[in-house]
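Here the complex is missing one protein chain, while the rest keep their positions.
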Amino acid sequence: MTVASNASNSFIMSLPSPVPEILTHPVGHGLVMGTIILTFFMLISAWSIWFERRFAGRMQSRVGPNVVGPAGLLQPIADAIKLLRKENLVPSGADKVLFWLSPPMTLFFTLATLAVIPLSEDLLVAELDIGLLWVLAFSGLLLFPTWIAGWASNNKYTLFASMRAVAQGISYEIPLLFSAIVPVVVVGSLSISDIVRYQGEHGWLLFWPLGPGALGFLIFFVASLAEANRIPFDVPEAESELVAGVTVEYSGMMYGLFPMTEYVHTLITSALASALFLGGWYGPFGWAPGVHWMVGKTLFLFFVIFWARWSLVRFRSDQLMRLCWVWLVPLSLLCVCGAALWVVYVGGVA
Amino acid sequence: MTHDLLALLALLSPLVAAVVLFIIAPLRVRGAVSAALTIGATSVSLVASVLLAAARMFGATAPNVDLQLAWLPGGAQTLATVGVYVDPVAAPMMVVVALVALCVQVYSVGYLGHEPSRDRGRYFAYHALFAFSMLGLVMAPNLLQLFVCWELVGLASYLLIGYYWTKPSAGQAALKAFWVTKFADMGLMLGLMVLYVKTGGFDWNVPVGQALMTADAETIAGLFFLAVVGKSAQFPMHIWLPDAMEGPTPVSALLHAATMVAAGVYLIVRAYPIFMLAPTVLTVMVYLGAFTALFAAVVAVFQDDIKKVLAFSTCSQLGYMVAALGTGSMVSGYFHLTTHAFFKALLFLTAGSLIHAVHSNSLHDMGGLWAKMKPTGILLIIGSLALAGFPMTAGFFSKDLILEELLHAGHYLPLGAAILAAGLTAFYMTRVVMLSLFGAPSEAAEHAHESPAVMLAPMVLLAVLALAGGLLHGDFARMAGVEAAFHVTPVGVVATLVGFSGIGLGLWRFSPGRRTAIGTQWVSAPMRLLTWLTASKPVDVFFAGFYRQAMLRAAAGIAWFDRYIIDALINLSGWAVLRGAERFRELQTGQPTDYVYAVVGGLIVLTAMGVFTA
Amino acid sequence: MIPVNGEVLQLLLILGAGLFALGLYGVLTRKNTIGLLIGLELMANAVNLNLVAFGRYHGGTDGQVFTLFTIALTVAEVAVGLALVILLHRSRRSTDLDAAADLHG
Partner (left out) sequence: MLGIVALSLIALCIFGAGLMAVRSGNLVHSVLWLAVALASTSAMYLVVGATFLSAVQIILYTGGVITLMLFGVMLTDRNETTKIGNPSGRRALGAITALAMFGLIVAAVSQTDFLGGGGTLVDTQALGRALLTDHLLAFEALSMLLLAAMLAAIVVARRRDP
């Protein structure tokens, strides 16, 4: 594990003097960067709820929230206050400890993945040499709180929802892992920053390992949508069948944590896809690297996910499994083989 | 370097097609996609093979392609390698395999046009697998890879024979083919083991003269020959080949006439340095091959099923090749393999075309097709002439070469058998032509119509090769380092005359004027005996009847001894064990925890011994 | 991360032994089949810990490679074990180990 402490040349060094000194120590660096990145992600996801509701309104020929604040911009704050003021109920017959434990665990595991997502060359919490595995490990762990919430609520709808969520989660983890292997094979490193740097030199992985790159990106994106339970893969919380998925029995801010982390998770997924396949903080052809590229790409993918949400219909459970096992798993295997062949015959590990 | 790439391309493009089709089910269930992929891959193989062969034949002498990857790394030394190896021996065979495979695949598009899309997809996936395995066999750099591909080819054959899996007879035929050849393959495996023990490798040309004693060579070659007898359907183990005709006719053309059954012959060609050290095996090969040639030709005369005629004819021709290789002349056998691939594939495809038209395999149902299907008829006649060894066709040159070699080697009895078989060959092929094309028009033939162009085109290509293939004989000779020019010899003249008389006899016997002369009723009294002997598949009868009776009698005696002597002893010990077990079974509580305690108790005792005695 | 010298190794080995003993206790005392699997997992984990500790102590890749293998083996074991549990539950309506004691002598 190597922790980057080379906060070298950019705008951070131009800040007033005490800050850079803190940054030379790994822990201090992590704290400062963590605060910046966390704030950034939380703010974006809070207002993305507003944006999504406005956007959905436009797509459905209605207005959307426009009362609280100018153009409804204060709506997220109003929602938060409303949730905070409500009572947190625990259903009788529930497993109290686990019931209380689930929402904070969701938040913790989601935010833990943030630690290795680089927003730019120096804007990251810690540069792990197994960064990609770290992200995948923690997003895999996210199944736990979901399952716990469903089981602890002592409600048949939540139990069904959690069963669906776990089945979907462990199935789609396979193509997700395999497609994430493509950049690893091509670059020869598990560090996300290394993968981005490679793309700065050799072009985006989306284009450059011809075939496996584009296909891998597609599979990664689809599978991570499924991991984040976004439409069209939101079978675990299908409103028409399961009321509202595993969150049925939750109320107040305990409930609020679930949708919030879902948005953060989706945002992180978009950021990861941008870093792995879309060149991270590098522009096309390595133009003008900087944090703006990373943020732009992340937001673009985030927007595509909203777009899909309001355009597509939900899969049936069996269709979901069929898509995964019949199409994505074999295709992702082919991707890995293709990437390996590409490395041996065209590219070559640096 | 380019040649390395070409060789890899030839081998791997069918593999890619096969893997893609096997893994991705949605592609496989679409017959057209599957066909396009397979045919595309085989075309790539064919182009690559032709380029590779052109650089090594016709006087050109490009260096051998030899790419080997370490496989089974065992410490310092590599146990085996896999790779591609293309020398002047492998190159023509590659062309034959890829060419015939492509023709058959294209033909299949028309032949299986009415099958469900899903089944066609499966069929072409098998074809891609076969093309890969067969090319892998031909290009194998050592005998181990050859063995692996040999088995893969067997698998593809099994799958394709059983293509109509809803028919019980097809399933049984597939199983029979599988078990008979698997039994024979034991020989190849044992032979490889002996070879490895004796020479420390799987190469065919390392042991020449130096490391291998004649006795060992005899053992190895004998074991290899056992596999050849199974794969190339030589006498006692030919029984699977006629049954294999249950598969679709294009499959028969590709696997069971042109390429797969010839793999046995190719094995001999490849392992020739070893066989040359084993004179006894070579002699056995001459006699067994010649016997098979004559025997199968006799049987073929009495078959009413057009595919069975061709199947026995294939046995017979393979007998020729084996006999030729037994004389110590690699060229003649190998050359006959090549020409035979062309004209036998052609014959099967025309037969398939006829079957397609009348929906029956029987010669009786095909009478009078000449009027309906002139192009197919002409192609059938061309194929028959080539098989009969009509002068200047491909079969004429290769068969003539074999007979000459038999004469030079001084094997007069096999020579006689071979010449007689040549006459019979001409006779039964004439019978097929006369009955199917010019016989009395049958009901089914009323509705027959010519096959589509997609089926005719491959046949025309093969027909051209069947006619002109003989011109290559000089190149084959040069491959073995001999400068041979064709010249007329007494034995060739005799064989040709015998062939002509066979044709003449057939024309007279089955001329359209003699309407009653149909099927097997034409035979006279002494021939009737022969009919019984052969038409009812005598070896099958032998196995099913006499052999089984003898075995049963012997088994009954042994069974008595077993029941009243051996079993009594066993019962005694069983009784004793039962009594003892009644006591011991109390130990089995059925509670898993108790078993865990037993294990842990033992572990604790062992650990304690380790700790306190150290 | 810290270097693994003799003392650290001993500490890790004793931790491994403790974990192994805990797992053993679970296996010996649980009535429920899944509970028993949990004990087995603990024991396997203890072994893995020892392998990693020794691997770091001696250097070289072997310790970690073995651990990878044992992890994969455990996954296979759990998959089959749980399939058996489900089968047991289906035929006996119970996941108690005692329910499967039909084969006693």
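We call the chains A, B and C, going by the order they appear; numbering starts again at 1 in every chain.
In this text, contacts are C-beta pairs under 8 Å (C-beta built on N, C-alpha and C of every residue); 3 or more make two chains touch, one makes a residue touch a chain.
Just so we're clear, the structure is a prediction, and the values are computed from it rather than from any experiment.
Asks: When the whole complex is taken into account, which chains on show are touched by the absent chain?
Replies: Spelled out, the missing chain touches these shown chains: A, B, C.
Asks: Out of A:E173, A:E249 or A:E262, which touches the unshown chain?
Replies: A:E173
Asks: Pick out the residues on chain A that sit against the missing chain.
Replies: So the residues of chain A touching the missing chain come out as 1, 95, 98, 128-130, 133-134, 136-138, 140-141, 143-144, 147-148, 151, 159, 162-163, 166-167, 169-170, 173, 177, 188, 190.
Asks: Which residue numbers on chain C touch the omitted chain?
Replies: 1-26, 28-32, 34-35, 37-39, 41-42, 45, 48-49, 52-53, 55-62, 64-65, 67-69, 71-80, 82-87, 89-90, 93-95
Asks: Over the whole complex, note the residues of chain B touching the chain we left out.
Replies: Those residues of chain B that touch the unshown chain are 73, 593, 597, 600-601, 603-604, 607-608, 610-611, 614.
By definition in this document, only the chains that are shown with their structure count from here on.
Asks: Roughly how far is chain A from chain C, going centre to centre by Cα mean, in whole Å?
Replies: So the centroids are 33 Å from each other.
Asks: Report the inter-centroid distance (CA atoms only) between chain A and chain B in whole Å.
Replies: Centres of chain A and chain B (C-alpha means) sit 58 Å apart.
Asks: Based only on mean CA positions, could you tell me how far chain B sits from chain C in angstrom?
Replies: That gives a centre separation of 53 Å.
Asks: Applying the document's contact rule, which stretches of chain B touch chain C when the two form their complex?
Replies: Touching chain C: residues 584-593, 596-597, 600 of chain B.
Asks: Can you name the residues of chain B that touch chain A in the complex?
Replies: 20, 23-26
Asks: Quick check: in the complex, which residue numbers of chain C touch chain B?
Replies: Listed in rising order, the residues are 24, 27-28, 36, 97-98, 100-105.
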